[in-house]
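Here the complex is missing one protein chain, while the rest keep their positions.
To keep things simple, chains are lettered A, B and C as they appear, and every chain counts its residues starting from 1.
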């Protein structure tokens, strides 16, 4: 960022620490332990992670070197995170049986979804903070899956180094030629051959697969294509990186970003052979695993997006107070249209946060089924909100906003993908709308009918004609009954 | 409603009672007492008030009779409300010193703003429920004002019958030729003459002034035009209806609705003389009173709008399931665009509710000053949301939606005015944006500068050049430092 | 309007006459004759019709008198219109065979759809101008229908007095319990009995039926329910007002407006008997007639809406320059948000106008079939645009905007119905989208495939590998072929 125009001059200000900015309505749900950690996280993210981002970018190579090696600044941030007690906060203690091992790696978990959600918002302020405290997707979901459904062997081989942040992992679900929003469309084939499983097919958008440290993939495939229940046709298996036949084709870009060194890979499976013991949970139970992964994952994504939106709002506020920007004789902070943007962004960010936190509490209450609507609301509302807020900040920065001199353009591009990942908005809107329309049909029709009937009784009781417009024009305009 | 096309046929459904539909995040804030009342209110509103609305409308006269008399069905509903223990729920017990009198009238108050907010949502489902349990604006705010600032004499003469629901009241603030969004623009003159106060000027949008039972007006006027503090120039006084010189000019319509028998009056003050003892709180303290009125009032308005939006959503759901509406061979509930509307409305209603409830808690926490932003958010977000939701329901009903056969058109028109009343949205957006932009300037600039500085230190420490795009094209492309 | 607050003081300005404000791109299509008339119409509308609106409203009775009689000021305006040569401009000369009669009534027709469209915009500035020059719906469409499809007898009895502006007419299509957007849903029964036709069923939204001068209804009914072609099941007939069994039930309101004395009627047909000679065009040809009616009618509606939007814009400009409105120390015209509204409205009005004019030319080019898309665009774009523009003007007027003191609230309510009338927006959007998606499928897929194929040939020819992101990470990263 050092060639970029200098920032406007101004003294340091202060804001209340994160623990004191929790919305009034959410406060009863946050433990003291979580409050303390929130303030540590915020300080670490703002003072150590964000400034390290430019160094991280500079440590990534160019040309073919771009996909090799690993920025050392991130390893240092990881060390520092563990010193601060910031490690694996995402992992609910109850999902992980081998506590000794978990504790060995300094796990700071055991938080509710609401509490970790508040932390995820702070992590979302930085592009590298989540990874630096071992809370980055898809590792978080993958660790949960192995902790819940993996065998002791799986845990030893994959979960232990993942918990330690020594390796990373991929999650292979989406396929290039399918409407992946409908899980029953998966077509990568998993065939049993003796004690082996043989995989053939294609996956893409495997985020993180470019990373040299990515050592294990969780892969969803079609194992029982003839099963009558179309949601029991799929299984999930563990495929080590480097397995023969697993070919990384190419990396995909997000708008113009290649996201090296992690990247988003397009991968082909050409007779990839793994031991049958690499199966997770059981044949035909892939969707079961996938479902459990979704709720909390969506909360995390949503809260990180909110964190990004807050960063955008702060860049915008700084810009509006930049004393060198005086178009048409009036500083930017005097332009009513821009002030309205700030206000709208504030309302939209805050209402999204409440929606997500309410969904988190619903999950925490243990009734994931009843949280379906709340999670969908969080999924639908948040990325669009964040894109809108960030785009306002881009626009207020002019040409500076679309280039590398602020984090805005990159944040926008990456949050834009969340409107697509894990089902496009339209699928979630459709399901939410369908559910409400169907489930409440009887109730709504019934009530309106009952009200109409009661109303007619009242007309009789009060002996009043049901006057309608029209006066003498209306034929037979007399008392109604 | 009886000439309207019949409703679609379907059995009665059921929904969980109101007390069980409180958002998870708000539950810690609702007492058992409030929960019980919520369920009673809901039942009463849906089963008794809403069906009585058409009778109420029919009991209002036509032509010149339109502004005389009073629908008897409403008096019966009032009686019923008191039987059910639904009376004056809006009034916080602490504001009312003479508890004996309050209790005599069956006051069911003592609720927090959050609790009463949840009740107001249910009352907002009906156009007459609020009045039927003595919780209608502007009486609510007026009673609070007299309870807080009135003398024993004021209370005896006006508060007692208001609490009993025997009389109604008006609140005269807005003036026709002013930008009323700025309180310092008030120009109705209040002049002291001996022991009297003499009022001259003009007020409009005095809601309820058409009602025969409207007996007292609280009037804001300019009493000290030369005061250096422009917010100390105004005073508030009590003017009894029928005082000589107080002339109701005409009634104003809202879109095409005249809202008889209450109406919205344009009133002229022509040397209206009242005793000086009718002054409230003290000379120059009008704005002080006005400010205290705003917070809770905005919560009530917002929650009633949410109640109306829920009713619209229910009409829409009933419509989508109407078996007689099969355009182009597909029932309405199969049309994706309409399902998306239902989903969006659900998300928008629920997020608005959380914003308002959070603001209510902030007020309940006793820190009205710090609730400024939250109240503004509720004020900005809710009426626009409700108008949008209702308009979707209108559109899905086709021609039926714009006429008297549903409550939709009327609800839309009245909630549309809330985007203007008490300051147009744009004023609130501007103030909210300005506050955030100014208050956070130092903080945001400071943090970005500190981050930049830390980043530069890191570049030195890691001895990495700050690579920028351009490769060999860039002159002097070497390590940065 | 006389009790309303006075208008801001300012001198009279001037604008270029209508003929000089025709968009550059439309100028080649406007004859000198039309240009001259445009300027006369504008002057007459602005200087005579608009000022007469308040008198018209005051001449309509109250209570039961509301639906009787006829405002004399309108008859005077009609007289004046004929003096100015403004009469029946809507009627294309070619549709009317008996020119002598047409000319006798001072018909100023023979204009193209584009030319009359420009006139309709000016007429749409006033609520009464269209009727005052005998160009009001539904008479315009009805006159065209009788001119085209009526017998000599029909013409003598109904067309002659309609052309003379002595009677008015209704058009009965929409039914209360149907998805009327799909014409094949019509259910009012037309049964042949000897030489008679017997009608049974129900119609609503019969605009103008409240008017004492409304003497003839064109009614669409179901005459051949078993016809295999579902668009040949309907017929159109002429039913004189006052026929036995034709019962006006009640009048419908539009957002509180009853639109007396014309109104919108809900009508029942109870064994209404008419001579078979009242059939138009032929049995089963109702849809054929209906279709021909739609194109030009939609252009007229759209252009009138644009005229209303221009009036709203003018009220808004006047408001922003009102010297008495200085909220927060800055006149309204200095508030950036409001200036942006003015600008957006200007862009939206002007682009809508071009869309409608382009559709009009497409119809004028004689190829109504190919104008389908263009007409749909005009139908979709214009009323939503006009509602948006008017709503901005309402909001900028504050409380004044929603009441009777400006034409804004009423204009909004009535244009809001155009988003529903003649098929809700969603039906037109769906059909437009479906048509483009289907018709262009082959073309679009074909071109993309051909481009891909050519691209692959070029890769071979240029001997260049199809590099993808990923560098050394990608297995088998070599030249592609």
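Heads up, the rule we're going with is that a contact is a pair of C-beta atoms (placed from the backbone, for glycine too) under 8 Å apart; a residue touches a chain by one contact, two chains touch by 3 or more.
Quick caveat, the model's predicted, so the values are computed rather than measured.
Visitor: From the list A:182, A:229 or A:270, which touches the chain that is not on show?
Guide: Only one of A:182, A:229 or A:270 touches the chain omitted from view, namely A:182.
Visitor: For a quick check of understanding: of B:79, B:104, B:156 or B:249, which residue touches the chain that isn't displayed?
Guide: B:249
Visitor: Which listed residue (A:87, A:205 or A:269) would be found touching the missing chain in the intact complex?
Guide: Considering the complete complex, A:205 is the one touching the chain left out.
Visitor: Which of these, C:31, C:291 or C:449, touches the one chain of the complex that we don't see?
Guide: Counting the whole complex, the residue in contact with the absent chain is C:449.
Visitor: Hey, which subunit C residues sit against the chain that's not shown?
Guide: 1-3, 7-15, 23-26, 28-29, 46-48, 50-55, 57-59, 62, 72-73, 313-315, 317-318, 320-321, 333, 336, 338-344, 346-347, 350-352, 354-355, 357-358, 361-362, 365, 373-374, 376-377, 380-381, 404, 426, 428-434, 436-438, 440-452, 454-459, 462, 464-469, 471, 480
Visitor: For subunit A, which residues reach the chain that was dropped from this view?
Guide: 3-6, 62-65, 174, 176-182, 185, 204-205, 249-250, 252-258, 264, 266, 324-328, 332, 335, 337-338, 394-395, 398-405, 409-410, 412-413, 416-417, 419-421, 424-427, 429-430
Visitor: Which parts of subunit B are in contact with the chain that was left out?
Guide: 63-68, 210, 247-253, 258, 263, 265, 335-337, 340, 468-476
What we mean here is this: only the chains that are shown with their structure count from here on.
Visitor: Since subunit A and subunit C are copies that touch, is their contact same (over half of the numbers shared) or different (under half)?
Guide: The interface of subunit A with subunit C is built from mostly shared positions.
Visitor: Averaging only over C-alpha atoms, locate the centres of subunit B and subunit C and give their separation in whole Å.
Guide: 36
Visitor: Return the residues of subunit A touching two or more other chains; collapse runs of consecutive numbers into ranges.
Guide: In subunit A, the residues touching two or more other chains are 336, 340, 468-469, 471.
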